[in-house]
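For this depiction, one protein chain was excluded, whereas all remaining protein chains were kept in their positions.
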Amino acid sequence: MKNEKLNQAYNAYVEARIPKTKPWPSLFNAFWVGGLVCLLGQGINELLLYLFPSMAEQSAWSWTLVILIFIASFLTAIGVYDKIGKFAGGGTIVPITGFSNSISSPAIEFKHEGIIYGTCVKMFSVAGPVIVSGVVASIVVGLIYFIVGLI
Amino acid sequence: MEYLWVFLIGGLICMLGQVLIITTKITSARILVLFVMIGVVLQAFNIFDPISRFAQAGVNVPIIGFGASLAKGAMSAVESRGLLGAFTGGLEATAAGIAAAVGFAFLFSLIFKSKTK
Partner (left out) sequence: MQTIELKNRPKIVGGYSIVGPKEGRGPFGKYFDYVMKSDSFGEKTYELAERKMFEIAATGAIQNAGLMVSDVNLMLAGDLLNQIISSSYAARAFNMPYLGMFGACSTMAESLAVGAVLINGRHLKNVVCASGSHFSTAERQFRFPLELGCQRVPTSQWTVTAAGASVLSLEGSGPEIVSVTFGKVIDLGIKDVNNMGAAMAPAAADTMAVHFEETKHKPEDYDLILTGDLGKLGSEILIDLLEAKGYKMGKNYSDCGHSFFTREQDTMCGGSGCGANAAVLNSYVLKKMRKGEVKRVLFVPTGALMSTTATQQGESIPGVSHAIVLESGGK
């Protein structure tokens, strides 16, 4: 028993009833927390280059990301990252720390289903699409770059 | 001064993510995918490096930087290795990040348990 017209009317009615929240506080929180995470990355990067002057710039960036990923993974494990995330929203989802959190949280959550079928399988339940889409896109870019290079 | 740029640009990119969360109700997996794609596209058109030079961590820490590395890796690998580079380059350039995220997640999953909210 499906009545498309009635459904549309009801959906429109519900949409109008949904409480509207002010977007500014959450946008501001996302802005300054996200900005701070990036500053932290910048700080780690410069500290690395200061401590190891011979380090290549590219390696320093890789180390920076590894350290940020470690911090996020640890904060996830001790149950703190989600609290920051609830406050900051995009501020902790968009940085690489959000990627780390999206891999760590299901890994820890599903450990009770076993290491193979729990941790290993579910680890990519959130971040899987990111890796898949990123890898596919990089192959496409590489192929186009190759073809353009031939011409 | 350069720290101000890092903060401002990093913050603005994250805020853009928040705008998407509020207006389109999309979940974190989709936001991450979208920003990776933005990074790939920026790199493919060689726009990422100029931004990266003055914004530094402001664009490299957001997942956009991850996307840019994927594309950059593929492009430079094509230059050095030809067609095979299109397949090896992306993951090679981002191997540290992916391996770290997977490795630490696995390690901590052995030690910790999800907390009650």
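When the chains are written out, they are named A and B in that same order, and each has its own residue count from 1.
Keep in mind that, in the parts below, a contact is a pair of C-beta atoms (placed from the backbone, for glycine too) under 8 Å apart; a residue touches a chain by one contact, two chains touch by 3 or more.
The model shown is predicted, which means the values in this text are computed figures rather than measured ones.
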Interface with the unshown chain - residue positions in chain B: 21, 25, 27-28, 114-117
Chain A residues that touch the omitted chain in the full complex: 2, 4, 6-8, 10-11, 13-14, 17-19, 21, 26, 76-77, 79, 81-86, 88-89, 92-93, 98, 101-102, 104-106, 108-110, 112, 125-126
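By definition in this document, only the chains that are shown with their structure count from here on.
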Contact set on chain A toward chain B in their complex: 23, 26-27, 29-42, 45, 61-66, 68-70, 73-74, 76-79, 82, 88-91, 93-100, 102-105, 107-109, 111, 119-120, 123, 126-127, 129-131, 133-135, 137-139, 141-146, 149
Residues of chain B touching chain A in the complex: 3, 6-22, 28-33, 35-37, 40, 43-44, 56-58, 60-67, 70-71, 73-75, 77-79, 82-83, 85-87, 89-91, 94, 96-98, 100-102, 104-106, 108-115, 117
